[in-house]
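Every protein chain of the complex appears in place save one, which is left out.
Chain IDs A, B and C follow the sequence of writing; residue 1 opens each chain.
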Amino acid sequence: MTEFEPKIVAFVCNWCTYAGADLTGTSRIKYATNVKLVRFPCTGRIDFMLLLKAFGEGADGIIISGCHPNDCHYTSGNFHARRRWIMFRGLLNFLGIDTRRIQFSWVSAAEGGKWADIVNSTVKSVRELGPYNDYKKVADFLETEVTNG
Amino acid sequence: MSRIGVFVCHCGENISATVDVEKVAQVAGEMGDVAFSLDYKYMCSEPGQALVQQAIKDHNLTGVVVSACSPRMHEPTFRKASADAGLNPYMCEMANIREHCSWVHERSEETTEKAIDLVRMMVEKVKYDKPLEPIKVPITKTALVIGGGIAGIQTSLDIANCGHKVILVEKEPSIGGHMAQLSETFPTLDCSQCILSPRMVEVAQHPNITLMTYSELESLEGYIGNFTAKIRKKAKSVDHSKCTGCGDCWNKCPSKKIPSEFNAGLENRTAIYTPFPQAVPNKPVIDKANCTYYKTGKCKICEKFCKAGAIEYDLEDEIVEIPVGALVITTGFQVKGTDFFPEYGYGQYKDVITGLQFERLASASGPTLGEIRRPSDGKVPEKIVFIACAGSRDEAKGIPYCSKICCMYTAKHAMLYQHKVHTGKSYVFYMDIRSGGKNYEEFVRRAIEEDKVNYVRGRVSTVYEKNGKLIVKGADTLMGGQPVEIEADMVVLATASVSRCGSEDLAQKLHISYDAYKFFAEAHPKLKPVETNTAGIFLAGACQAPKDIPESVSMASGAAVKVAGLFSKDEMSREPIIAVVNRMAPPQFSSCVGCFLCQTACPYNAIEREEIKDRNGNVLKTLAKVNPGLCQGCGTCVAFCRTKSIDIQGFTNEQMYSEVMALLNA
Amino acid sequence: MVDIKKKANELLAANAVQVVIGFEEGTSGKSRAIFAQDAAGVDKLIFNSQCVLNLAVYLTKHEIKKLGKPAIIAPLPVMRAIIQLASEFQIKESEMAVLGVSPEGKLVEFQTFAAIESYLKDFKIAMDEKEKEILAKISNMSLSERFDFWMQELGECFKCYACRAACPMCYCHKCAVEQNKPQWIPVAANNLGNLEWHAMRAMHLAGRCVNCDACHNACPKGIPLNFLTKLMMVDAKEIFGQDGPSLKDGHLLSTFKPNDKENFIR
Partner (left out) sequence: MTIEKYLVKSASLSALFDKIKASGKVVQAPVKKAHTVDFMPVNAFNEITDDYIVTTQSAKSVAFPRVEKLFKYTKAKKEVTIADYAINTIPEVVMWGVRPCDAAGVSPLNAIFTWDVDDVIFTTKLKRTTFIGFSCQKSDACCFCTSVGGNPGATAGSDILMTKLSSGNYLAEIITEKGKAIQVLAPEFFEETPSEEKEKNLAQVPIQFNYLEIKEKVDAYFESDIWKAQAQRCISCGTCAFVCPTCACFDIQDENHGKVGQRIRNWDSCCFSQFTIHTSGHNPRESQDRRWRQRINHKFSIMPDRINAYGCIGCGRCSRACPVDMNIMEHLIGISQLAKK
């Protein structure tokens, strides 16, 4: 049987990681096709609800990446994001949601190589975890019948 | 219902080699709300842009998706093209199928599928794009130049000569930088000081230039056209308005044992000093750290001897706030010291020196008045060895890059030595000779052929002292790597050029990015070499990468033109990518409940309080309001707002949401 | 109780306030809110362990605001809610009187909110042993056990939003679940809709929850949803040292420290 190909979305900031990913391209460093980037102005812009939405729409993994601490183009967006992730990650874990499927990273505009590495290692680890069926069951909005709960 | 056009670029072979562009265009054409789609070899070319414009007219498109390279590359191109065709530029988006797809994947079904997903994502985004109008902001026509080396001097003069105000900030007591330290300059061997000092004086006297020496940038706020810079003017302890620069003070100063920075430590200076005779301004400062009075509370000799009564010990650092419209960063570089090289004796051998120290020895204004003499005993060296690539191009030393100037100045040094010590023998150990540049190769050949400098291709493994001589052990790779040993009197290391220490902090103050070696990063390696990622902040000289003088100067003039261009208008338009608080009909007025947690989250203090009043002036509701002048569009407030009352134009909640939906629902 | 009633009557008599928000005897042994506007009303005031509703929820209701300047009977959770609400500009010191009730049931008077904040310093916001046990029990489950546990519990939710209505911090007049551009939270009370609603609610209460359990007490299905916000409370304290509401310190998620510690970002 063919190997499981995880669906992974990456939420990245425009100034560091998006630029870093551009550099990965310019440097022709190869990485897996599983990951698709969504461009945000800043990690501070990334709404925590979008992570749930991604899982709800069938993502098996998520990458969140932005500027290294102190390098934020907007001075502090990534610091706010970091706090948000610290709290949110704790909540997800407490809810039994698999945070191993979420990779947080700082990738600067100069770190094209690191970006490829983040992508490939995340694809690898999520592939090992397999499809996120538990969540897909919950999110299966078309089939799940709602009894008198 | 929107009518969207999708334009898929081959980028020559760059995209079409790995992505089935025809298929992408065809599938895109079948997407909902897509009225038109095509693929073309070079979308960004003149005819390519024409195709977009024609389609906008023919199919009266309400949105455009150009599926090509990174928006960081060509978004402006296609937005302009769309605008020229009568479509609001902000209704045009780019799907990045080159940097994020064709260049990072092999040709395969998956690669094409991914490209299609990226296009679908942007089609969804465009659906929710709204026509936006650029924001007009006034421009403060004053430039701040940080660093008074040749690059800073050149850029300041060029900007000032365009009729704009310039503030030149230099952290040392005098401008001049490295160039002031040099003896002669390659490839013409004309005297560095002689060509530099007139420029320095011009700076000091220029009506449009305010010179702030012994000063540093404290902080920077604001945005292009409207920055506010805080500058710390370090206390000079000397009132320059009174000082005549007579020199009595430094002649009388008792603490004379301070290594002179200008002479690269080959000579000492006093605590109250000017760095060098031609310093600008040619008035002293007191180096508090080394001044007896500041250390012990006693002395005050300089004050006693100062006829002008200019000495003021209790002067304090002063912080001035200056509105500026643009910045040019020209903070330059520094060279590694000999102590960086265990194999060459960790800097413990007095007669192993750096290229910069040799410049001082060779300089008429230097400690030896231009005679080449050994620091240890002042003897004229009979045999001298120059080692190129000392640290440079050396992974192990963490400096894999080429320092660029060493090959040339080493040739120059050897030449100068031969000119001054006719009986002397000079050797140059090198890896490769890099002499690209006008008259550079000829210059090196002159050194070898006319001045009989011995070039040895190979690295020096070790240098050690043996009865007054320096034993240089190396190999000659052109002689099959046979060992070479030279008993030298002096060894000169062409030590690597590295970024200034503290450049990281400066970058963070300026919010510009820097590369792995802490050199400041240009916005584009080829097409935006003097711009940074932060609009309004430009680069010139060796703070971006090692450079020689002509390069630094031309880059400085380039940056100056960018600034002058910006200042040629009275107001500029800014991207309307800013946050807005929703408004709705009474009695709600907005879903904002005025908790103002966004206020603390905003890095720019752009969130204000707006009171909604009835006819009698009673406050009905207080809500958040975004000041469009201050908002930079980071969107931190948006992700933070519990009621989703604040949203950011161009990256709205609906857009980000539907992008995710589109990506995951093929 | 005597002194509370006395004070309440004084305030009403002097017209210093127009309404006293407190508890009265309810039906079948329950207690409930009363809005006393005269001595007869004040006479009905009670205070006992049954009084679990967080009265602060009424401070932001426009229907109640219309009754005039309130005095509110405030046990610890209400005091905490008052500070948090004040820090979010929802209530003003000048526009209300606070009749504090000490854990021993004694009247504590406050002239300023700052006084309340300093009074609260002696009563750190925390969970009792039983709650700690439950939290530990949930935390110690395996990931999938925990997921199933919550899916079971949250599966009960039919989105009556009683938790939201009873929460003094849920004062938004248009809640995120009512925002439909985009429809962040599915309207359906199905598994996904319930999970997303409760996850979002917990995040929105991160650093704001005053641990009054009003949400849980309000839930007709008895879902232990208060433990989601309790977790937020514990994390806020353990990771960021946030110790109960504060007028000055700024909001947990709208502020940051450059040296905030995490161990999961590469």
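Basically, a residue touches a chain if its C-beta (ideal position, glycine included) is under 8 Å from a C-beta of that chain, and two chains touch if they have at least 3 such contacts.
A quick note: this is a predicted structure, and the numbers were derived from the prediction, not measured.
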Which of C:Lys30, C:Lys92, C:Lys132 or C:Lys181 touches the missing chain? It is C:Lys30
Only one of C:Ala16, C:Ala39 or C:Ala188 touches the unshown chain, namely C:Ala188
Out of B:Ile448, B:Val580 or B:Met661, only one touches the absent chain, namely B:Met661
It is residues of subunit B that touch the chain not shown, namely 30, 32, 584-588, 661-662, 664-666
Subunit C positions in touch with the non-displayed chain are 26-28, 30-35, 53, 57-58, 61-64, 152-153, 156, 158-162, 164-166, 173-174, 178, 183, 186-190, 214, 217-223
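One rule holds for everything that comes next: only the chains that are shown with their structure count from here on.
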Note, CA centroid farthest from subunit B's centroid sits on chain C
In whole angstrom, the CA-centroid distance of subunit A from subunit C equals 33
Note: subunit C sits from subunit B at a C-alpha centroid distance in Å of 52
Note: subunit C residues in touch with at least two other chains are 184, 253-255
Note: subunit B residues in touch with at least two other chains are 601, 640, 653, 657
As the complex stands, subunit B meets subunit A at residues 70-73, 96, 98-101, 103-106, 108, 110-111, 113-114, 117-118, 121, 507-508, 511, 513-516, 521, 533-534, 577, 601, 603-604, 632-636, 638-640, 648, 650-651, 653, 656-657, 659-661, 663-665
Listed in rising order, subunit B residues that touch subunit C in their complex are 588, 591, 593-601, 622, 640, 642-645, 653-654, 657-658
Seen from subunit A, its contact residues with subunit B in the complex are 5, 7, 9, 14-16, 18-19, 21-22, 24-26, 28-31, 33, 36-42, 44-48, 50, 53-54, 57-59, 70-77, 80-81, 84, 108-110, 116
